[in-house]
Each structure stands twice: as structure tokens, then as C-alpha cells.
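Here the complex is missing one protein chain, while the rest keep their positions.
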């Protein structure tokens, strides 16, 4: 299954070159990641605050294809590529709207950790099931 | 006494209008506030992490006089205007460098809190003395 | 008339104290300002990119009443307090959701400028009418 969401480019996200500052793309991907939890039947705050689990990024591969400008919107498609014992890997594709032009692609691996110790943990069953359900949905 | 520090304008701090995005001015003031603790013979991490005290801003008055562009630097002068029982008020003046043109002025009141309860507290004596020493220095 | 919009607190907007970093409040106010243009029958990109007009903030007064945490949402109410010849003054009230607790108040004056020269200009009639229509609407 693919989760989709859309964010307007903000006035303050533009850099000296007149396009979205590239570190902001990772913020946009992270916002999509947060929104995605709604599609899992939960919130990211449930994971992080209630269950005290972290999901820091450990590996990030990205290609930037087209710039985004003020007035554009970023449509982000998130796919769950892999569910490991302790980590998940998501694929993100960002489209520049209007026009639906592919603007960026990323593959981001995040590891489940105990927020207190910052040590990796096995993804708890409750969350694994949510993730699997999303992955399996047509 | 006046504490001074300087920050280069960063590529990613520019907005669609080609100047430093105004919310970034408050980030720059906050960086100056953090640096200022060095002049108190401590670090802001000592206050926040070791002593578990917060200093959230409760009142902010600002005037923006001139824009900053990429290639400029922001020279910030911080003066401690007032030390209350639970709060302090600092005055910030930002100069655009080169040229030393006054670019912004701010008056920011921050209240001492217990970081766990987020309730205001009397500024501990150790910190009050540091603040007073700074204020009294010629 | 009052314009309202709502923004979720983002994971990356939290600071070392566990609450929304105060300069981010100004980013949230600016996002509300951008969204508000929809209620004027235009976009902020129309003003800035198409019409080459800027609206930099020149005066900002703010009171911070309550912190926002991860999982909260910021509901922002924007009122147009005054339309001057070259400037407008907006009032912002931010409520912490859920609970509708007043979290911050701001009064921000922005001046119309020519984006090329950065000199102030009289607000063009087309925009003045949009602003007046919003102000007069019940």
C-alpha cells in the first residue's frame, strides 16, 4: 500500500537559490512519516510519548531530481519496503505539484529504540502488526 | 556590561524575499542567549540539563529595521536589563555586518521554571549571583 | 472577521525543554499568515511572486502563555486589526489543542514593499480592497 500526503511549500523553506533548501526535504519526509502513522491506526506521539519508543533514521539515500519553488506543493508517497526485526525501511517519492513531476526519491531506514537507553529493540508485536497490515493492504 | 557575538547568515536562513526569514532572527537571538552563558562562567546546558531549569520566553517585543542578506553577518549585542525574582529581561540589538547598520531590536523576558513541572521558580542564588555580576560589570 | 487554521506540532519543532521552540511560534504565525491569503481570494505567492510585493514584519509583540508539546495542535486565529496606507497590523491568538487553551498572542505589523528595491510602497488598490473586504466581513 502507498500512503500519500501533501504539503505546501512555505515562504521560509526557500533558500538563497530561490528553491526549497534541501535539508527541508528531510523535514518534509519526516512530516510524511509522522502523518503516515494515522494510516497505521495510531499517532507517532503514541509511539514516541506513550510507548517511549524512538525510530531514529540510521541510513538515508536520496536523489534530488527537480527543485520546488514557492507556490508549489510537495506530494509525498510513502511505501513500506521492508519490516525487519528491529528496523523498517521506507521509500519516499516526492512529486512537485501542480504537474506531478517527480522531484525527489529517498530510502530511509529507521531503527526501533528504547527512548531512555537509546538502544535498539525488537519492534513490539502491536506495532509490527500495524506495519504488516499496512504493507499487506492492496 | 554588554555581551557580543556574531553569526554568519546561512544559505538556508534566506526566504522567498531573498532576506533572512524573520522567525530566524529569534533563533539568532536565542543562539546569542546561549552563547551569553559563557560570559556568566557557565553553559546554558549547565542550567538546562544539569540543573534542570528552564528559561522560556514569556514576552517578546521586536522591531525589524533592516533586512539581512546572504553574505552578511549578524552582530548581536545582549544587555541584561532587569533581574527579577523569577524572571530576567534582556535587550538585544542586532547589527548587519559589514557596515554596522542596526537591523533589529528586541526585548525578551524569560521566566525561570522547573523543567519537570514547568512551574515558575525563584532564580537560584548561584545563578542570580552570576547574572548580577554580569549586570554590574563595567 | 477571524481567519482560523490549525497546524499539528511536528517532531522536529520540539526543543531541549520538550516544548515547541519559541522561534517556531513565529514560523507558525507566518504559515497562518500565508494560509490567510486564501481567505482574501488569492495566494501569498500571487502577492510575492506574481505581483513582486513583499510584506516584511517590522514590529512584533508577543506573549507566550502556555507551552505546546508533541501531540498537540496549534489553532491560530488571525484578525486584521488595522489597514494603513503602507502597512497592516494583524492579531494572532494561538490555542493549544486539544483543550482550546490560549497559548500565545501576537500583534505583528508588516509593511508593503517593492521586492526589488525593498522600499515601502502604498498598498495597491486591488490588495487593499481584498483586505478591507476581509476586515468588514461579519
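We just call them A, B and C in the order they show up, numbering each chain from 1.
We take it that a residue touches a chain if its C-beta (ideal position, glycine included) is under 8 Å from a C-beta of that chain, and two chains touch if they have at least 3 such contacts.
All figures in this text were calculated on a predicted structure; none of them were measured in a lab.
Only one of the listed residues, C:8, C:23, C:54 or C:67, touches the absent chain: C:23. Among B:30, B:75, B:96 or B:130, the one in contact with the hidden chain is B:30. In the complete complex, the hidden chain is touched by one of A:6, A:61, A:82 or A:129, namely A:61. Across C:29, C:70, C:95 or C:127, the residue that sits in touch with the chain not pictured is C:70. For subunit C, the residues touching the absent chain in the complete assembly are 11-12, 14-18, 21, 23-24, 70.
Touching the omitted chain from subunit B are residues 8, 10-12, 27, 30-31, 34, 43-45, 48-49, 70-71. Residue-level contact of subunit A with the missing chain is found at 16-19, 21-24, 26-27, 30, 48-49, 54, 56-65, 67, 115, 118.
Rule of thumb we're sticking to: only the chains that are shown with their structure count from here on.
Sorting all chain pairs by how many C-beta pairs they have in contact places B-C at the top.
For this pair, subunit A with subunit C, the centres built from the Cα atoms lie 28 Å apart.
One simple way to say how far apart two chains are is to compare their mean CA positions; for subunit A and subunit B this gives 33 Å.
Subunit B has residues 16-18, 21, 23-24 in contact with two or more other chains.
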